[in-house]
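What you see is the complex with one protein chain gone and the rest in place.
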Amino acid sequence: MTLNNSDPVSVMFAGIEMDGIFINRSGEHAIVKLSSGYNICVPESFCSPKEKTASVEKPAVLPLKQDASLPLLSIISTGGTIASTVDYRTGAVSSKFTAEDILRSIPELAGIARYHTLQPFQVLSENMNPAMWQELARTIHDEILKGAQGIIVTHGTDTMLYSAAAVSFMLSTPVPIVFVGAQRSADRPSSDNAMNAICSAQAAVSDLGEVVVCMHATESDTMCALHRATRVRKNHTSRRDAFQSIGREPVGGIEYPEGTVVLAKDAVLRGTEELRLSDNLESNCGLLQYYPGMNPAVIDAFKGCKGLVIAGTGLGHVGTDCIASIKGLTTAGTTVVMTSQCQAGNVCDRVYETGRDLLDAGVIEGGSMLPEVALVKLMWVLGNATRKEDIKRLMQTNLKGELEYDLWRCA
Amino acid sequence: MTLNNSDPVSVMFAGIEMDGIFINRSGEHAIVKLSSGYNICVPESFCSPKEKTASVEKPAVLPLKQDASLPLLSIISTGGTIASTVDYRTGAVSSKFTAEDILRSIPELAGIARYHTLQPFQVLSENMNPAMWQELARTIHDEILKGAQGIIVTHGTDTMLYSAAAVSFMLSTPVPIVFVGAQRSADRPSSDNAMNAICSAQAAVSDLGEVVVCMHATESDTMCALHRATRVRKNHTSRRDAFQSIGREPVGGIEYPEGTVVLAKDAVLRGTEELRLSDNLESNCGLLQYYPGMNPAVIDAFKGCKGLVIAGTGLGHVGTDCIASIKGLTTAGTTVVMTSQCQAGNVCDRVYETGRDLLDAGVIEGGSMLPEVALVKLMWVLGNATRKEDIKRLMQTNLKGELEYDLWRCA
Amino acid sequence: MDYEAIGLKAGLEIHQQLNTKEKLFCHSPTVIRDSAEHTGEVSRYLRIATSEMGDVDRAAKEELMNQRLFTYYTYDSTGLVEIDEEPPAPLNPDALDVVLTIAKMFNMTPLPEIHTMRKMIVDGSATSGFQRTALVALNGAIEHACRVETVAVEEEACQRVEDTIFSVDRLGIPLIEITTSPCMKTPDEVHDIAQYIGMTLRSTGRVKRGIGTIRQDVNVSIRDGARVEIKGVQELDLIAEVVRREVQRQLSLIAIRDELLARNAMVNGEVYDVTTVFAKTQSQVLKKARVILGTVLHGFNGLVGLEIQPGRRLGSEMSDYAKKCGVGGLFHTDELPAYGVTEEEVFVLKETLGAGPNDAVIIVASTEQKCRCAMQMIIRRAKMAFEGVPEETRKMLEGGSTAYMRPLPGAARMYPETDILPVPVTKEYWDSIATPELLSVKAERFVTEYGLDAGMARQMAFSEKLPLFERAVSEGIRPVFAARTILASLKELSRAGISPDALSDDSIISVMKTVEAGNAAKEAVLDILTACAKGMSVSDAVSRVAPAFSREELQDLVHGIVNDRMEFIRTRGKAALGPVMGVVMKEVRGRIDGKVVSEVLDEELGRIL
Partner (left out) sequence: MDYEAIGLKAGLEIHQQLNTKEKLFCHSPTVIRDSAEHTGEVSRYLRIATSEMGDVDRAAKEELMNQRLFTYYTYDSTGLVEIDEEPPAPLNPDALDVVLTIAKMFNMTPLPEIHTMRKMIVDGSATSGFQRTALVALNGAIEHACRVETVAVEEEACQRVEDTIFSVDRLGIPLIEITTSPCMKTPDEVHDIAQYIGMTLRSTGRVKRGIGTIRQDVNVSIRDGARVEIKGVQELDLIAEVVRREVQRQLSLIAIRDELLARNAMVNGEVYDVTTVFAKTQSQVLKKARVILGTVLHGFNGLVGLEIQPGRRLGSEMSDYAKKCGVGGLFHTDELPAYGVTEEEVFVLKETLGAGPNDAVIIVASTEQKCRCAMQMIIRRAKMAFEGVPEETRKMLEGGSTAYMRPLPGAARMYPETDILPVPVTKEYWDSIATPELLSVKAERFVTEYGLDAGMARQMAFSEKLPLFERAVSEGIRPVFAARTILASLKELSRAGISPDALSDDSIISVMKTVEAGNAAKEAVLDILTACAKGMSVSDAVSRVAPAFSREELQDLVHGIVNDRMEFIRTRGKAALGPVMGVVMKEVRGRIDGKVVSEVLDEELGRIL
């Protein structure tokens, strides 16, 4: 008889008999949860089924009502989990996503807004791609059209900054669009998911009117930061406060648990922009960091791409022997944008010889754009402009806070 | 008659006649320095030579003596300028490199040590390559053998971190090896060169015994930081305090102008290591940052490389559709090491599915190594080990502070 | 006491810290720090993921809002895993190795794969909100026919600094958890088994020593009683007493039950406000209180004040329950008048509540809310008295009595730790594990093989300095000298208030070798070691404390002394040897071996006589 998950079993091992329930198998082994709560792994042949006890009837779940007087938010899930429950009998963790599930998990949310939830797709953050960014932007656009007064996008943290930047460029928005995730899994009592979610809801009903990332501001549960989508980086693999604004202060902060939202002087306010979707993207673009001794053939590999962002050294340099390959790309019609692997600070190819050679090779200076953001912007610009001078002008114009200012094009 | 630099000329322009000296030409234009000090640019045909006045004889320069009672340091220049002089008559800036020149420019150095200077080669920092790292390591080795009690390497800031890490791996050193550079050019009164140089000399005569980078700790001229060569990044394109230790505090600090050196508890002290050169490098290695929508062909372009460091997302991930290409590389004998584009924090490919697939594809977890440092280390490891298990063990062993600890290899 | 007759059954759960270099799931060192040295702190809330049934009612919401913010102290010796900012490292292979070694010593069967679980703990002592734990082996044997049911490896929790402040230095130190079956029948047997298990653990040489590194929990029940778990017995010497007192407590509670039933006693649960009764009281406690509530326990007179354990009464049990509500305690009429309460007040109290001579009255004084809560708890506990012994988790008090802590745990909220891959334990690995010689066996060997007397052999085998002794012997130092030196030096240093860590093993070995080579006298060993412990190098210590004294120098000295006492010696002849020897030794003690002095003096006297 084949054992199924949750079947009661009797295990004979080490000369003793133990009761438990069957969880799953791993090779020839059975994983059994003992009544003490421990999982053990024993040869499956050591387990024999036991009669099921009458299952306890689950008590009826009371329906939850949302407060109609509160503003309406849309929660759009792309695969990150904002809420989980643990089945303490089997130890299984399941991620939850209906508005009701979320409110049950994080009851504080019910006091902030009403929620409409959608899940246009469900992928691991590292599998997000430009097509999904477009789908996401369209979904958000629809939700705002339908009356959402704020948008929360739950997203895995790995590529959140790319997605948030992409939505920034594709969408002009009158309401806040808040990307939120968790660095520590939602199934642990110490997870940052609930606090981040609560703060993201506070941000989504606030006066803000731009795309931001809402995550822990410090390692403590006392404050979330709102980062402008085009100036944020994940700067730590695992810490709660991994997300940091680069080259500027966050555009806002939310005190927890008070919920007070404080916005920076230059935060874009609700209603400043009109709703407009502009969702063309040229996804055939690449990003490459220069390193000493780089074989120019690595650059040649991007032949055929419409755009390439280089993360050069310092003010925006590469080794002299790579310049010919770059010139080859630009001549063949690839737009090449120079950013810096330093991340913070401006690219400036006027000051040193190599930089001047790069400008001669047709490279566009990327100002203070983060390499990752420059990649996303380049996809958007190439999806919306074809003339060389327009592409250059757009890349050097501050569209969504990705640059501090429009770069000067001298007379 | 052809005009040469410094020739007195008379310029007729805008209906007036002006005296000046000829500097150089740019196309059909002549650049002339007027007696007011201004350079102007006029058609060369507007200039006519004037008779030279008898040149003033330069006063004899007094020779400088070094204090024999002070410790001996070697200053090795790779192209960065530690000292410059300006010719105020023509405005020309020239970089200086004899010990005497340096002491004239930065007299404070004379009170700290005696100096021996070398210039094994002179390149722009972005043109440094692994062969030059080897040359540099050998030069340093020789100098220590000859009795240098500390080494100062002046280096352009762009790729300083790669060179410093490379020297760390190639050289066991009983004396401090201090890399120093300047973010603001040496020809300006506000340059950071002099203070950095003075602090680097203080570091080079200190109790330290490892490879460090010495640069401004803040934007003010009050403190330099000593960063461990394997944990430092240039995190701003232009600021004086661009260099920052990642994932740890600096190993030391130097108060300016007092010169007090304060070392961290875990700084490696003078004499801890014995002098040993191990200068094999496998330079056929690459570094690649993953980004959403990456074409797997980009990874295939590294086919034939002996090693590839990937800067994955978050805990060390790439999109699922890139895993086959990675597997292709490892199968073909390329060592693939996973690091994170987050820079700080540990890679951990056990926690999520994609990570487990990467481990199955033969990827080596790079722990908390910075991607750039992992690249340099991989070159060194592949230059010194051939068996797969040795390569993995070395990559996961803390050799020079690039990891916080040796990673566990479970039973 | 005939423990068999009353059906005593006891079991042990022993938690022992392992002495690995790094923690169980991260690379931090396993060192305990002074909390004043903390270098950082983080503050966190913990929340329990709701089950599928969970409903968001007003009370739950309020509870969530009132969650406590815990503060964690961090150190330069702790990292991101301790503050739950990084996935855990794989299971420390060294820790697993120690646990498997111990399992093998108990003849247990290892599990083919070790699966790490999360055990939910939201009292703040674990930053993640759970403790990681994994069963490693099952079913082993101990002498006396007792069984070890399971051996698990788990991580230590944080140490509480105060209130909601915790220190993460201890968090993550590996523990072995050894659970026996309830196989012990007498208090002494509990002591012996605990001692035996402890000895077995220490035989590995790979567990931590010192206060707080081992904690014994004891499960005790008697026939007609109930299972009671007593937490955190740290001193082995108290363990039998704890069991004895628990037996006494259970017997007393059963006797009280019988008496209550015989008296037709009754708890009706009515609570009265008696604040006005004490309007003019001189009792400090009652004067301060806003509200005083009282209840009558019918038929309880004399029983509430009955001692059930040294220093503990039925009233103390009720008081423990009441304290959960934040009150300081209670007063009962079995102990009144006292504490400033007058006979007249007691009289009025009883009158007011209509309490008869067989009844007891309990009063509680605090705020209204706390008093109401406390009264409910007291009434609950009073009703339990009719059942005899409640199942409880109790904590040990000084001396070995116990106090109520919380009910026995229900089914543990355990679920898999997904960040840790299962660790296979292969047959090859299990077979390759060598079990160490038991310390008890070692002690016997030291007697037979090295000629140590039994006491010293045992002391040496069980000492933390055992590895030093074994090294010294392996380096050729005579075992008896080595053991004597090591044990005496430890004693001496502790007497001088110097930490034994101040003295390196290398120094001790070096000093012993110096003596054995005849370059310092045995008598000077302790002085030399003390000097070394104070920071002197061995050679400096030898030359300062006990400067080498050559045979030639000795001969000169002896010659002089003998010359001065020529007449005496001539008079006494050979019998002068003793007294003159005394004079010489006064000069050279510790600088040259007494045997040599005796030889030289003998020669000199021979020359004269």
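Per-chain numbering from 1; labels A, B and C assigned in written order.
Quick note on the criterion: contacts are C-beta pairs under 8 Å (C-beta built on N, C-alpha and C of every residue); 3 or more make two chains touch, one makes a residue touch a chain.
Keep in mind it's a predicted model, so treat the numbers as computed, not measured.
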Touching the missing chain are A, B
Hidden partner chain, touching residue among B:2, B:36, B:69 or B:386
B:36
Residue, one of B:220, B:260, B:280 or B:331, that touches the chain absent here:
B:220
Out of B:74, B:105 or B:149, point to the residue that touches the absent chain in the complete complex.
B:105
The one of B:184, B:248, B:327 or B:393 in touch with the missing chain is B:184
Sites on chain A contacted by the missing partner chain, in the whole complex
265, 315, 345-346, 348, 350-351, 404-405, 407-411
For chain B, residues touching the missing partner are 13-16, 26, 29, 31, 34-43, 58-59, 61-62, 64, 84-88, 91-93, 103-105, 107-108, 110, 183-191, 194-195, 218-222, 237-240, 257
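Following the convention adopted for this analysis, only the chains that are shown with their structure count from here on.
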Per the C-alpha means, the centres of chain A and chain C lie apart by a whole-Å value of 49
Separation of the C-alpha centres, chain A versus chain B, in whole Å, is 34
How far is the middle of chain B from the middle of chain C, if each middle is the mean of its Cα atoms, in Å?
55
Multi-chain contact residues (two or more partners), chain B:
315, 345-346, 348
Shared-interface residues of chain C (touching two or more other chains) are 80, 86-87, 418
